[in-house]
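The other protein chains are all here in position, but one chain of the complex has been omitted.
Our next item is chain A:
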């Protein structure tokens, strides 16, 4: 018995519109939330057209996956890329292979960025939707991405109004304080990336085993979110997270280092939970994962920028102390989707219109500046004089990198930071 996808009405409209485009296949991503019993699709977003290749060319796996990677960074907790769709004139049976390749490539790239450990109750099925351009008929199948030999299983695809209308929102403001040594002579952005990733994994583990309070109370694992019985009422909850302030049983370590990296500040973390008797355990899991993702994403983005700028400037700046602001989080509501928002990250030197441009490019959302919510976080502030600093004179240089557009970033970073991911794509040519 296959999976069951409950799909927002607006998605039908979106797919219909895409059917009206010129010839050639149109691919895209399906976004929503999985649960063991059923899956909810709240949005569809088409793969952005590639500048060099005109429409009508064969589907580009790498491009679709890269789009998925960028889109994942824009989804708060509880929302994820559930799978792909393809709109084409060919028969459903003919697109099976390409859909399978896309599903696995997307999953592989997106999960490679995730630093939190998968849980046993995670759903590993991804959806592959085929839409016939002329008849508008849909064929819905799933693949189990944990099994490289899995075959397509039929699944239900059902439209419904107000799928996410009464979803709950759990949020918190989380303080981050990480200090990582950098190896001798290896203080460039690539090494910072490796070292920070390792530290973030440890931080993710600590968060995962931390205690989560919902509206001030510690709930039993199997308890449902309080007030979940009220139908058609949106619930918002504030969470508190308590962690063990150290790792048990770690021996004393000392190492020679060439420097250190410190990340300190606060992030707004948020997760959406479906309204079908959600358990507290699910809400906590989604919120903690969002916390890890949002910090990881911002660090990644900053390091990607640094790598580009250092490449261009040939030879990194060897200033003793440098401070960089991580971008702050901005939310954009999904119209006709209840309380759901997507998010983006704005560097301090960027204007709001750059955010709206990215929302349009990645998610095909037409957002006005007034719609955006940047009140959840204040932009990072570099202090005049850091508290507790040594009495030596320091140069606090605020390097605020410029954000390139999707295309530019993808091209520049593909070689540097996606080297591993790219090889995975090529090696796993199924």
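What we mean here is this: a residue touches a chain if its C-beta (ideal position, glycine included) is under 8 Å from a C-beta of that chain, and two chains touch if they have at least 3 such contacts; residues count from 1.
The working rule: contacts and distances are computed from a predicted model.
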* Structure fact -> The chain not rendered here carries, per UniProt and among "Cell division cycle-associated protein 4", "glutathione transferase", "Ufm1-specific protease 2" or "Phosphatidylinositol glycan anchor biosynthesis, class T", the name "Ufm1-specific protease 2"
* To do: Would you mind spotting which of A:36, A:49 or A:379 touches the chain that isn't drawn?
  => A:379
* To do: Taking the full complex into account, find the residue in A:247, A:353 or A:368 that is in contact with the omitted chain.
  => A:247
* Asked: Looking at the whole complex, which of A:96, A:165, A:323 or A:352 touches the chain that is not displayed?
  -> A:323
* Which of A:46, A:69, A:268 or A:358 touches the chain that is not shown? -> A:268
* Asked: Given the contact definition stated above, which residue among A:93, A:158 or A:175 touches the chain not shown here?
  -> A:175
* Structure fact -> Where chain A meets the left-out chain, the residues are 172-176, 179, 181-182, 184, 187, 192, 207, 210-211, 213, 216-218, 239-268, 295, 298-299, 302, 318-329, 375-382, 388
